[in-house]
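For reference, the structure discussed in these notes is given below.
A single protein chain has been omitted; all remaining protein chains appear in their positions.
Right after this comes chain A.
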Amino acid sequence: MVAMTQLRVGERAKIVDLSQVSDLVKRRLLDMGVTEGAEICLKCTMPLGGPFMIENCGQCVGIRRHEAMNIQVKPL
């Protein structure tokens, strides 16, 4: 189990733990179907500590790096 920030671009992983993410962000992620157990793929990262773009079931979502740091995933 590693933080999402450890993934390489293009790598797929399963989300294991979302509990450390702030409430508002977590609500939004749940809304978009990014839940514990969901399979995601890291699509790209922005420079200088910028946001991450992940894909889940054909849906792309952008989140900040420090939120991604709090998401625990299991690489597939």
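Things to note:
Note that a contact is a pair of C-beta atoms (placed from the backbone, for glycine too) under 8 Å apart; a residue touches a chain by one contact, two chains touch by 3 or more; residues count from 1.
Keep this in mind: contacts and distances are computed from a predicted model.
Considering only "Electron transfer flavoprotein alpha subunit apoprotein", "Ferrous iron transport protein B", "RNA polymerase sigma factor" or "Nickel import system permease protein NikB", the record for the omitted chain gives "Ferrous iron transport protein B", by its UniProt protein name. Considering the whole complex, the residue from A:A3, A:M53 or A:M69 that touches the absent chain is A:M53. For chain A, the residues touching the absent chain in the complete assembly are 22, 24-25, 27-33, 35, 43-51, 53, 57-64, 67.
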